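First the structure, which I've put down as structure tokens, then a few questions once you've had a look.
What follows is part of the complex, with its chains left where they were.
Note that the chains take the letters A, B and C in the order they are written out, and that residue 1 is the start of every chain.
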Amino acid sequence: MKARLEALLEAVAAGTVSPASALDQLRHLPVENIGDARIDHHRALRSGRAEVVLASHKTAAQVVAIAERLALAQGGFLCTRINAEQGAALAARFPAVQINDVARTAWLPVNPPVPVLGSVAVVTAGTSDIPVAEEAAVVAQAFGARVVRVFDAGVAGLHRILAARPEFDGVDVVIVVAGMEGALPSVVGGLIGKPVIAVPTSVGYGASFGGIAALLGMLNSCAEGVTVVNIDNGFGAAAAAARILSLGIDRP
Amino acid sequence: MKARLEALLEAVAAGTVSPASALDQLRHLPVENIGDARIDHHRALRSGRAEVVLASHKTAAQVVAIAERLALAQGGFLCTRINAEQGAALAARFPAVQINDVARTAWLPVNPPVPVLGSVAVVTAGTSDIPVAEEAAVVAQAFGARVVRVFDAGVAGLHRILAARPEFDGVDVVIVVAGMEGALPSVVGGLIGKPVIAVPTSVGYGASFGGIAALLGMLNSCAEGVTVVNIDNGFGAAAAAARILSLGIDRP
Amino acid sequence: MKARLEALLEAVAAGTVSPASALDQLRHLPVENIGDARIDHHRALRSGRAEVVLASHKTAAQVVAIAERLALAQGGFLCTRINAEQGAALAARFPAVQINDVARTAWLPVNPPVPVLGSVAVVTAGTSDIPVAEEAAVVAQAFGARVVRVFDAGVAGLHRILAARPEFDGVDVVIVVAGMEGALPSVVGGLIGKPVIAVPTSVGYGASFGGIAALLGMLNSCAEGVTVVNIDNGFGAAAAAARILSLGIDRP
């Protein structure tokens, strides 16, 4: 691949290939192969964001190995769903890494940092939804968002979300994290006109069915314009928010 | 059965059986057999409410026949889930019957009317929930409740339920009827401390699954003290409300 | 918030604000913020009952911290779903706390005690349903109910529930706790005319699906007026019963 890259860059230098064309070609170059996993360094070019490592089902050694490659290629990395052992291994190898135990993330910010693209509020219905919300918050921050946290503002005590409204009224995107009946996104979606991304959580008992009740509640939201990601998928919500914020950058 | 009743009443008259004892015996007398269906005239004694006729799966002639027996024994009747043909047949036979096309009920009030036991608010999230709510309202009224209707007050426009609060703040029981994500009972249950009975409706699209989403939402309500009846079961909610209101009558 | 409270109370004292108006304002004051969780001291004003702490997903230290705040603000507290460690920590900090190992509750009654509002029977189908029933019993007692326990009275041995009937015939509300096919609420609802709150339990094997069979059975009860709470939700049933009993207090 290196050879192809060299040839391409030389052609650009020589003026035989325009930069726009080179960028286009780069987007479709094959991925780097390290053992079983293929790292997609050029996803940053295609999607505007670096590859994030999902640590589940990987050994600490595998996670460190992938993180090293990413740090080399991108100058930083972000791992989600890390366990204690993976976190310790990453901290030992990368002293500057930021471990968030609640969010279960390990983040080594690139330097210079990603420019701030906009702001995201992360709202939760209860305190048990916080781990998922923190994952969303860290990922959103790593992707260039300024993050506002509004936790424990469920609909059974309506004054809480009404009181918190000034906090998120000015943000660009709102991520609403809720388990149980998943009603909060409907209320938030009715209060403001900004994009609302709902994250059902597996918090609940009995007939919550590990988040299905909340998921169905959000899909059937009576507030128009609410979109939904998978259960407990804080990462996905933040990634979707980042795609929205990225639109702003493209504009003059 | 008539013979047994006569003997019993004569015994009461003669003082050999106390009224309390007679009442107790009456509670357990066999039901009246008219063809396939057994009418339970003494349910009124056991539960404090007359038997209600579920008209579905019955012919108009069968409904009229049962209504006649109930009118004879109780002085009135209440039929739910009637169709147009059944309604017309009942109206032809009982000029004083009150047909409610939205609620799909036919009600011949007893005379003198049932005493008012208390008040019930029937709240809906949307306009499509109104048929179920009307069934609840008519049944509650027939069972002795003063009914307050608050329709189309879903959580996506929170100002609606907040504005309507004075209307139901003073009632004894609130029945909340909602489809889609079924979030309204959580909000109502958080606003007031009265008993809240939630009725999921089959209103919705796609992943609402004929009311399952709303049912799950209500069962998982984050507001404590909300209880739930079956999907579209306006009758059941009103019957449960009537059981609550009946408690007040027993007290000095 | 303290300042606002002071100003409000001074205004009442000065006669410029009526007590009724002050009560209304208090109902909507913001909640107290302690770290991630917001404690809602004024829920007691809104719903007539103090906030209950759900101990699951909290550390023993977090539970003790919240309990301390509640004890300070309310003079007592009630924790549900505690584990052994949380129970030990609470017992060490509050010598007067009442730990119920079967119910998994820790209760520090307020002093003077909550006045008795009425009576609640807690009935179970089998012995495995007792933990859920005990949770309901303790919560109901803490909320002001006199509690009658009728355990192991399932429908396969009908003489058991028939024999136990005198025990719950005089109560105001019946909570019926059952797993497996969940048939007991239908039988109880047919025997008496009082409010019946059904609690499905996750007791069962094979196609009981962790309580879904019992839940569906109860939602489809052929006895009118039975309402249902979530699987294993003894707390919710007791809270609903307390809402009903509270109605009586409001009346002359």
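We take it that a residue touches a chain if its C-beta (ideal position, glycine included) is under 8 Å from a C-beta of that chain, and two chains touch if they have at least 3 such contacts.
Note that the coordinates shown come from a computational prediction; the quantities given were computed from them, not determined experimentally.
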item	value
Per this structure file, total copies of the shared sequence (3 shown)	8
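Criterion: only the chains that are shown with their structure count from here on.
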item	value
Distance between chain centroids, defined by C-alpha means - subunit A, subunit C (Å)	39
Centroid spacing, where centroids are CA-atom means, of subunit B and subunit C in whole angstrom	26
Computed distance of Cα centres, subunit B from subunit A, in Å	50
Residues of subunit B engaged with two or more neighbouring chains	190-191, 219-220, 224
Subunit B-touching residues of subunit A, taken from the complex the two chains share	125-126, 154-158, 162, 180-183, 186-187, 189-191, 204-209, 212-214, 216-224
Residue numbers on subunit A that touch subunit C, as the complex places them	127-128, 130, 151-153, 157, 159-160, 163, 203, 205-208
Residues of subunit B that touch subunit C when the two form their complex	46-49, 52, 118, 172-173, 190-197, 215, 219-220, 224-231, 235-237, 239-240, 242-244, 246-248, 251
